[in-house]
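Worksheet for the structure shown next.
One protein chain is absent from this view; the other protein chains keep their places.
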Amino acid sequence: MKLFLSLCCCIGILLSGCDDAYYNDGGLLDNQIGVYEGTTMSYLESQPALFDTLTTLIKLNNMEEEVNRKGSTFFAPQNYSIYNYLLLKYPDPENRPKTLEAIPAGDMAEMAGYISDYIIPNEQIVRSDLSTVYSYSTTLSDKKARFNLVREDYLGNINMGAAYMIYSVNLNPPATPEFYSPAKVVVTDVATTTGTVHVLISDTHIFGFN
Amino acid sequence: MKAIVKGIYFLFWMMTIPVLLMAQGVKSGKVVDQQGNAIVGATIKVKGTTRSAKTDDAGVFTLMLQQGDVIVTSSVGFKATERVYAATDRLLIELEENQSRIDDVVVVGYGSQTRKELTGAVSTLKMEEITENQVAESFESMMQGRVAGVNIQLNSGEPGATPNVIIRGLAAVSRDDGSAISEPLYVVDGVPIISRTSDEFAVTSTNVLADLNPSDIEEVTVLKDAYAAAIYGSRAANGVILITTKKGKRGKPQININSRTGINFVPRLLDVAGGQKEREQVARLYELYAPYGVAMPSMYTDVTNPFYNNSSDWQDYLYNTAVTQDYNASVRGAGDFGQYSVSLGYLDSEGILFNTGFKRYSTMTNTTFNALNNALVINNTLALSRTDQTRNPGNLSTNFSSLMPLPTNPMVAGTEVYGLGKNANVNDRIRFSSDVSWKIVNDLMYKVSLSLEYTRAMRDAFSQSRRTLWGTNESGVGENRNLLFQNTLNYTPRFGDGHSLSILVGQSAEKMESKVTNVSSVASAPLLSTSVKWPGENDIGTSNYGANTLLSYFSRVDYSFQQKYLLGASIRTDGSSKFGQANRWGLFPSVSAGWNFNKESLFADWEWLNNGKIRGSYGLSGTTWDENYLALGLMDGGSLDRYQSLLEITYGGIGGFTPTWYNGFKNEDLTWVKSQMGNIGLDLSLFNNKVEVVVDVYEKLTKGLLLTTALPTTSGYNEVYRNAADVLNRGVEFTLNTNLKSTRDFSWNMGLNFAYNKNRVVALPDGNADIIKISTSGQDFGSIVRSGAPLNGFFFYESQGIYQSEHEIPVDAKTGRRLVGLQNKKLAVGDRNFKDQNDDFIIDVDDRVLAGDPNPKWTGGWTNDFYYKGFSVNLVSTFVIGRDIVNTELLDRLRFGKDFAGTSSMPDFDRYSIWEKSGDQARYPTLNPWNDASQIVNYDSEYVEDGSYFKIKSATLAYTVPKLLLKRIPFDRVRVYCTVDNLVTFQNYSGPDAELVTPDGFDNSGGYPMRRMVLFGLSLGL
């Protein structure tokens, strides 16, 4: 009787072992992913597809050292944001400057001011010490900067999903009521040798928080 | 005075006993079968005298016997034996099982015939052997591969799903022409039962026949050809399945208990790219194809976000082993008064997918009373059953992105994988039928039967979104009521030497009513209890009612001369309320003839030929359709839209009727579909019934198939129904059963059957013009019905590989325009290169060619039983050969829309050759999600695969405890067994299981694979 029952069991196990060969596991990201060996500037130059317009603008306004300032945080706008800005700045194609170098000095100075809106000179802002409550700091162009996290849903459970960072700058002059224009951060906490870099969303954010 | 009487009495005995002893003694003996088990109810007769006796429960009998008497012992299912009685004998008579089933009594339409006199193509199947080993929700899945010509496919692994039964080839266009039923007619104990609810009235998707407990079924008979089926007239063209339920047998009351538990294991699942692999694949697609300015969702770019740093195998989490339990108990018995049979059944099979399962509670009582010494026989059957299929609220997808954390991950502790709510599907059925058969004169029998059947399907679904707290609440009740009233007169005289005649005249009236009430409400909390309440404040209800009636007169004459020459003819007229006024009545004649040639003198000395019969038949039977009022031209009062608003019903609060745009306008001459079927068969049983061969050749021409043809858009109507197409099915069926008994203890029974079927459309209206059906994904993908091609034939675009470079795209010399791709797309490098058949430089419907035929050429099964002492091994396998199918499951997963990233799991690209840069020799073209029209098309001849498979469906090892061990315990039959169900599949198809494919050849596994079950069972008989 025993022999018979054991025979049945081994048939069962033999045939049914669920082979999980169907799941091609690529594994997890190691936690060193967020570290970049090099300065913030070299990080931007290492990804031309996203930042080559930005790096040229920085160089033209020779703001490298502000960007590479020790212990600073840099919110990098992508090329598409600057592209949309230029479309707005020069609506009709005829008299749009052919190259960045051909941008008149006045406009270039204004763009330098915008670049400094993205630099937090003396503070390392990282995701871990932010929360859904606003926290504040000042930009290089001493405008008020505001940071907060927004949580998404997870499978229909409200506010239990991933959290992403929002970076907003107050555009109104000091005395008037504040108006913060927000931008979502799509790559957070890139630690370079000179500070921290966050990359802003490209399709809905226009360079200079227009 | 008393003493004298006593004395005389004593004296008398003293005188008689020695005489008896000397002349003839009262003897007792026992009749047993080969395994030594007592045979109850065997008759022992002394040849040439009227002295006979029957064995009692223990197989013992007493009989007055004399020296030299010839004792004839016989019993149903055993071979009769003769022995000369010698006083010294120890009367232990062993009977050998009678393998020949020639003189078995076979149930046929409205009566029964001995197999010898059968002239139609009829196959029978004893369910006892099957239900002993296997557990399944529906008896159809147990019949798989056991009857030649009956092709049964299980399309989904979900417990309680409806299998697909096709007898002798497809005779209905199955794509979006739901009205023509290609289902066979199911008849239980002579009464047609509800086997499926039409889509219009379907409330639950559970298999309607799943509530018939297989353990209650004694025998299933399949009437395949016209003669056997025509007696059922306008619903029998697709075959008739007669189910006979178990009845009590004479002798000791048979009490049976059968309990088994099975473990369902998870089979092979869909391939998935996990964790980092998914990120690489998404990044690759964005890098290759994303237009300027479109960025990856932040879950892929934000690499430092801990929430998305996972590699979760969702299928492993959602599919896990489950338990199936099945308990059956029955008490049956018979005596002079009649017979009784009471059975109870409980099946609980959990699905391998979380939160799915199927429960069945069934009970059946069946009593027969013989009155006026067998002149009047009253049969009553009452069957109650309930099936409860639980499913997940809302549509649960099993393929979330592998970057999402599993619910077991601490980051999302306390979250629910499923939305709030439930989705319960409950089907109840009450069936009461009673018939009185009265033998007026010994050969004339009048039978009247009345049957009431009531099914009630209830669905309660409530699902609520946590974000908006808005819940949708749906309760539906669908009821079907069948009434059948039937009178038959049966006259079976025997006269002359060997002439026997059977004349049947009958009338039957049926009324089928169906009613559905659906109430749904949008509310913040579950409002509706299980019973349907009429609408409250913001509930909105709809209801629908349909009824159709059938009135039929039928008669059949069977004549046999010395069981050698057999003739049969039957005719039936059916009138139905569904048919148009113009032709309400249908006529269904059929004739058949048979010749048992082994009885001829010529073959007398072929002793290896125990039985041989040639039979032929020709007849007409019909199929009808679902809609009850199709021919009357129904008006449509509008229906609730998806948000329960009245936009389609009223304008400014005033509602009115519009024509039903889909069924076109009134059409008087719509009638049922006629099938003319011819059948020639050969039955042989050889080597004293050790080998049985049955061969059938048939041709079935189905005329006037119901088809919808499209109308111009300017008419406002979509389609109109017409009796349009004729379809021809030709085939051969072959069955071989052998049972070899080599030594006393070892025997081997083998049953092999296979059937060949060829299906072709032979005639179409409007001068055989193609009928192009518009499918849900656009004009270029509708099915095509073309004369000369098989039904459901694959009319695909002929693939010639992939455009590797610009100059490969043909340019029209005259106009300089490039070839326009499918769905008017501008072709580019990496797109699929379809052949432009008619050189008009545009790929459209005219460029489609026949690329495959999903109807299986060969279907069949092979069962083997080995018996050795108490042990027995049973192997059941089924196979399908010569079938083309398409793995649409994979194609759907490769067809990415513009927001594909992060919404679901990604297939593992390493397993497939996908085109990326020119020069790649790949099977799949570019997967560009931002393409104007996706290049992954189901109708691409590149993806046609061979759908043949050989599947060992179940393997059983059983041990029957021998009699002598049973002395101590109160049971007289104990059997222990272990079965593995869905053991292994041999196929060269890329999808998980070639059986999970719908009749039109597209993979329909829908993510619910077929489980593999290991079952342990114990069956006890008192």
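Some notes on this structure:
Labels A and B are assigned to the chains in the order they are written; within every chain, residues are numbered from 1.
Definition applied: a residue touches a chain if its C-beta (ideal position, glycine included) is under 8 Å from a C-beta of that chain, and two chains touch if they have at least 3 such contacts.
Note that contacts and distances are computed from a predicted model.
Think of the chain that is not pictured: of "YdbS-like PH domain-containing protein", "RagB/SusD family nutrient uptake outer membrane protein", "Isoquinoline 1-oxidoreductase, beta subunit" or "Nitrile hydratase accessory protein", UniProt labels it "RagB/SusD family nutrient uptake outer membrane protein". In the complete assembly, the contact with the undisplayed chain comes from B:637, out of B:335, B:637 or B:788. Contact with the omitted chain, checked across B:72, B:263, B:294 or B:682, is made by B:294. From the options B:507, B:787, B:804 or B:904, the residue with contact to the chain not on display is B:507.
The residue from B:567, B:682 or B:711 that touches the chain not shown here is B:711. For the chain missing from the display, the contacting residue among A:166, A:187 or A:200 is A:166, taking the whole complex into account.
On the side of subunit B, touch with the chain left out of the figure occurs at residues 176, 293-294, 438, 440-441, 446, 448, 467-468, 470, 485, 487, 489, 507, 509, 522, 540, 543-549, 551, 575-577, 584, 628-629, 632-638, 641-643, 645-659, 661, 665-666, 709-718, 720, 772, 774-780, 782, 817, 820, 823-826, 898, 930, 932-933. In the full complex, subunit A touches the hidden chain at residues 84, 88, 91, 132, 150, 158-159, 166, 168, 179-182, 203-204, 206, 209-210.
Convention: only the chains that are shown with their structure count from here on.
Mean C-alpha position of subunit A lies 58 Å from that of subunit B. Residues 263, 265-280, 292-295, 298-299, 301-305, 307-311, 313, 315-316, 400, 404-405, 407, 412, 414-417, 419, 465-467, 908, 910, 955, 957, 959, 976, 978, 980, 983-984, 1012, 1014, 1016 of subunit B are the ones that touch subunit A when the two sit in their complex. Looking at the complex, you find that subunit A touches subunit B at residues 1, 4-5, 7-8, 11-12, 15-16, 18-20, 22-29, 33-34, 78, 80, 83, 127, 153-158, 160-164, 184-190, 199, 201-203.
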